[in-house]
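A single protein chain has been omitted from the complex, and every remaining protein chain is retained in its original position.
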Amino acid sequence: MTNHLGDIQNSKCIFIIGANPAVAHPVGMVHILRAKELGAKIIVVDPYFSRTASKADMFARIRPGTDIAFMYGMIRHIIKNDLYDKEYVKNRVYGFEETAKEAEQYTPEVVENITGVPANQLIEITNMMARAKPATLIYNQGLTQHSVGTGNTRQTVILQLLLGNIGKPGGGCNILRGHDNVQGASDMSNLAHSLPGYYGLAEGAWKYFCSNWKVDYAWMQSRFKSPDLLHKNGFSVATWRFGVLEEQNAKNNAGTMIRGMMNIGSGLSSISLTDTTKKAMEKLELCVIVDPYFNDMGAIADMKNNLFMLPAASQIETSGTVTATNRGTQWRNKVVEPMYECKTDHEILFQLAKKLGYYDELVRAMGDGKGGFTWPEDATREYTQAIRSIGLQGITPERLKAQSENWHMFDPKTLKGSGPFKNEFYSLPWPCWSEKHPGTPVMYDDSIPVSQGGMGFRVRWTPKTPDGTSLLSEVELKGTKSGAKGHDHITAANVEEITGIKLSDEEKEKVKGKSWSTDTSNILVEKAMQAGLCPYGNGKARTVVWEWVDKVPKHREPLHSPRPDLIAQYPTYKDKDNHYRANIKYESRQNEKVWAKEYPMQLLTGRYVEHLGTGTESRSSIYLAELAPEPLLDIHPDKGHDLGLRDGDMVWIYGTTGLRIKVKCKFSTRVAYDTASMPYTYSGIYQGESILGRYPKGLAPYAVGEGSNTIISYGFDIVTTTPETKCTLCRIEKA
Amino acid sequence: MKKIVILSLVFGLAMVGAFAADSQIWGEMRIPNILSYGQEQSLKLGALFTMLQNHYFGKIFLAILVLVPLVFFVHYKVIGPKVFSHEGKKVYAFDMFNRVVHQIAAISFIVIVPTGFVIVFGDFFGGGTFVRLCKNLHGIFTIPFAIVVIPMFVMWVKDMFLHWDDIKWLMIVGGYLSKVKNPVPAGKFNAGQKTWYWLATLGGVLMIVTGAMMYFLDFKIEMLNNITGLSQIDLLRVSAILHNVVGFAVVALFFVHIYMSIFAIKGAIHSILTGYKEEEEVKILHSSWYRKLKEQGKV
Amino acid sequence: MSEALNARGLNRRKFLKMTAIAGVAGATSALGADESKVLRPANAQELKEKYPNSKKVRTICTYCSVGCGIEAEVVNGVWVRQEPATDHPISLGGHCCKGADMIDRVRGEKRLRYPMERVNGEWKRISWDDAFTKIGNKMKTLREKYGPDSMMFLGSSKVSGEQSYYIRKFAAMFGTNNIDTIARI
Partner (left out) sequence: MTPNTSMRFYCDESRCIDCHGCEVACKEAHHLPVGVNRRRVITLNEGVIGQESYLSIACQHCSDAPCEQVCPVDCFYIRADGIVLHDKDKCIGCGYCLYACPFGAPQFPRQGVFGSKGAMDKCTYCAGGPEDTHSEKEYQLYGQNRIAEGKVPACAAMCSTKALLAGDATSVSKIITERVLRRGSGRGASESAMWNAAYK
């Protein structure tokens, strides 16, 4: 989120596309409802009439996978009717012309044809959204899980940039993230393409982290099969399965197949192609699953040997930080000691590292460097002091604990503290540049000084585009003393020039060769703030990404499109080899056959408020299981009658994976005639057969059912390999 | 007979099993229930039941409990019982089957009716274990009655149809208002007995059904909802109202039946124990039957 | 209402001991029932805690990314009651059904209790030592035989920031970038 939940109350219009906060973030929903009470309009664009939609002033039913076209329709209308914030665009946005040019073709009629949203409704929504100042945009997995997922998310930002809503209280682009610490896991970059803090995998990043970890870069290189592998993306959570199953990918993976897998608390059945995961796991020579509950993949995959289940302590049995969707970090206190024989996740890692011979290196950065450390405080300090790219250095365990003990001193709407905390925002949303910095509840707000949480857009890529245009902002940050308007990010080389502050020799020595994100003395950051400047620069947001296939977002039909007639005009990407080490099909899959002929229905997936992720935890709770004991397929009554169904009948759903699942249907007008919807959060039944026998005695969850991911269609995002779970075709028959 | 008993028990248990399925009253069925609240198309059965139960049911039961015996007491004192010779010849009226069936029903009633009163006046007894026990007995002793109610219906139904005599009988209130032993127009069963018969069998079945519904509460028979067009909670409310209203009649006539057999006609109870009625009693109180028996030469 | 009171003469003593209510959801008037049947705020003496000696631990719900606060009452190391953290700035005590059920972590019966290994299709209980030795040896063998890239590590969005950082570090030091998490999707 660029803003935070309480800030939504400042909004005059809330545009929710591909998100269902009423179900996924019930406590976040209250802020949306409070905003509504204060007069904000709520617009929900979704293929599914969700519980969130029931609270909306306007609901538009969109065809899945057409969000880019829809938002281009809005952008075109905004530009044609001069509804965009010209001053803002001029000062802070690069690439307006390209966006306007691309938007040209998306007339309301074209958009209606692509998305299914009536032209007049599009116009009404656009007017509602564009005339409200500020307006916020909320999205979620409904936008990200597409082959064009990155395009979708870029498009939301472009829309908000044109309306001048980014960097304003009550505005912003707000993704509501999923799990409790999913933001933290991203920030720590448990990601195949980056080291912690999004530093990437380049040599500089590795060297920076090696120095943080107090190990030699050469030693680190020696750990890898060859030094060049340090800089190559690994397999992602979606593509690793192809590294087990498809020989062709070995050449992308240092000449080997994946033979072992260690899964520390990841819900794998929440990813599409469950059957592929199952087959991959069955081929593994070693599979270790660390989980407080019995991870359902341990039963779905019928592994006879080589499967270890290690009982992890849950997060209430250990202390540590947790980063919420608003980038805010909270201290989570241990409530009880680990139950039964459970061990904490770090303890398990440490024990294994001992066996593998690198325990000393692993913990060297904590405490005295010789294994004498206090968990988690030393680890907290280690990571916050290392991750400066997003400004975690101001976060300390002491500050977080003090906030936790005094959380009543913070205002729910602004997160601003009072009394001893009057210079802090609750949970110190990053960037929190120093121990004196209050945190940043609203990002990119250039109307307040950096020292109070203000900032411009980051000069991330380069201060100049390839064609020589400046990417620096045209407006100065509030409180700037040096007179610099837009400026490059602060490095040892340019700090004196940009800030106009002279560094002492001692300081110069400390920051030599460093930039704001690698300077652990924090001098560069302090100097920037002293001058009222933002450490990472003050640039323009770019709507054009010249390195990518789609320089501006483009509508592309999903791989399995219900509108084969549109494929020729809006084809998907070319097949992509070595995409997170796997060869991924796009075009060849889309053109394999006319999928829509065989599979005429679209399947939407979501979840129930009772269950999260794979439901491994929540389905093991007796009360939650009682509330949502089984998955139900929402199907339109008319469609149901056409298929010869009665409400409550069991049906087979056939997917483009060639597999089928069996669920109970429920007649509901939440879905359109040609769509059906079901939750993905179940397991325990696989292709109509119970697999409860594979659970250890007494550990099968209370609520069992068939999960949708078995039949979710193939398809991955072009940049991130996020599975395309939201555009699935299927066929439904009475069981 | 044994078979029937076993079958009924099995049936009963199976029913319990079926009822143990999902409950509707607390689920979606509550939606129509709440929607109808305070709305015009509502049957307002909840309000009706509350009003009746709060103000009338207890009072009416109390009235029956007090007034009916009081009337009989006065009758007994003023007009007195009919006394027939127990020394004379006897007429064989009820065979073994009749008697067994009747006795089972009788025992059931002897438990059901007083326990019913205990439930109605539960507050008088202070609730708790005793009343709960009575509630359970009330239910359990329905089982024997449920078993015999159909045989009872079948064995006597041919004698129970309305007859010209019954009108005449009713005109003179069965002759109970006079001390004179004039022959009273009646067949094997007089109009009073017939009324009791119909009430005990048909009314009894209704009591069983409504009682069972209330007892099992969250049973799941969609058919019932479809046939009646009522939501389950309203079905329960109707059951409660019917159970009470029919209960008034059953209890009142049950008292009459006991009074007649024990007090009003001295020794009449022996006929259902032994099967034999006094010839004089038959001659006077069942004159038409007596004539018929005579014609057939059975007396 | 007073009618209702009088009618229950038998129980009067019993229900009069019901004390009071205070500070209700912004509704401030606190009520108690006493002999005079006049409602008044309960005083501190009349209010008594169920777990007067409990330790109150402030923690955060582990389900979704909203980050709702929880106040856990702990007696002798046992979590006895989950209290709403009504003064938490994000949730104000609010919870969805999952958050309200957090205490099920310690009450539920479905937790994994000890390490298990699947041997010939059967689940076998093993000791931690055995588990670490077996897993460690196997990982070593794979690393030596096929190279570190023969392992895939999957992190979690459910572990703490520190643990998450250490998972990334663990994989890097194992020698591979084959580390990813559900945070990607």
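First chain written, first letter: the chains are A, B and C, and each begins at residue 1.
Criterion: a residue touches a chain if its C-beta (ideal position, glycine included) is under 8 Å from a C-beta of that chain, and two chains touch if they have at least 3 such contacts.
Fair warning: this is a prediction, and the values are worked out from it, not measured in the lab.
Visitor: Among the chains present, which touch the one that was left out?
Guide: A, B, C
Visitor: Where the complex has a chain not shown, which of A:H4, A:K41 or A:K55 is the residue touching it?
Guide: Touching the chain that is not displayed is residue A:K55.
Visitor: Which residue, C:D101, C:E117 or C:D149, contacts the hidden chain when the whole complex is considered?
Guide: Looking across C:D101, C:E117 or C:D149, the contact with the absent chain belongs to C:D101.
Visitor: So which of B:A105, B:V120 or B:V148 would be touching the chain we can't see?
Guide: Result: among the candidates, B:V120 touches the missing chain.
Visitor: For the chain that got dropped from the picture, name the residues of chain A it touches.
Guide: For chain A, the residues touching the absent chain are 22-23, 26-27, 29-30, 33, 36-39, 49, 51-55, 59, 609-610, 622-624, 626-627, 668-670.
Visitor: In terms of residues, what is the contact footprint of the unshown chain on chain C?
Guide: 1-2, 4-5, 7-8, 11, 14-15, 17-34, 37-39, 42, 47-50, 81-84, 86, 91-101, 103-104
Visitor: Going by the touch rule given at the top, which residues of chain B touch the chain that is not shown?
Guide: 12, 16, 19-20, 23, 25-26, 28, 30-31, 33-35, 37-38, 44, 46-47, 49-51, 53-54, 58, 119-123, 125-128, 131-132, 135-136, 139-140, 214-218, 233, 236-237, 240
What we mean here is this: only the chains that are shown with their structure count from here on.
Visitor: Going by C-alpha centres, which chain would you call the most central?
Guide: Most central by this criterion: C.
Visitor: From the centre of chain C, which chain's CA centre is farthest?
Guide: Farthest by centroid: B.
Visitor: Which integer distance in Å separates the CA centroid of chain A from that of chain B?
Guide: 71
Visitor: At what distance in angstrom does the C-alpha mean of chain C lie from that of chain B?
Guide: The mean C-alpha positions of chain B and chain C differ by 58 Å.
Visitor: At what distance in angstrom does the C-alpha mean of chain C lie from that of chain A?
Guide: Computed value for the inter-centroid distance: 24 Å.
Visitor: Enumerate the residues of chain A that touch no fewer than two other chains.
Guide: Answer for chain A, listing residues that touch two or more other chains: there are none.
Visitor: Please set out, as single numbers or ranges, the residues of chain B touching at least two other chains.
Guide: Not one residue of chain B touches more than one other chain, so the list is empty.
Visitor: Within the complex, which stretch of chain C touches chain A?
Guide: Against chain A, the touching part of chain C is residues 57-69, 72, 74, 77-79, 85, 87-92, 94-99, 101-102, 104-106, 108-121, 123, 128, 131-140, 142-143, 146-170, 172-185.
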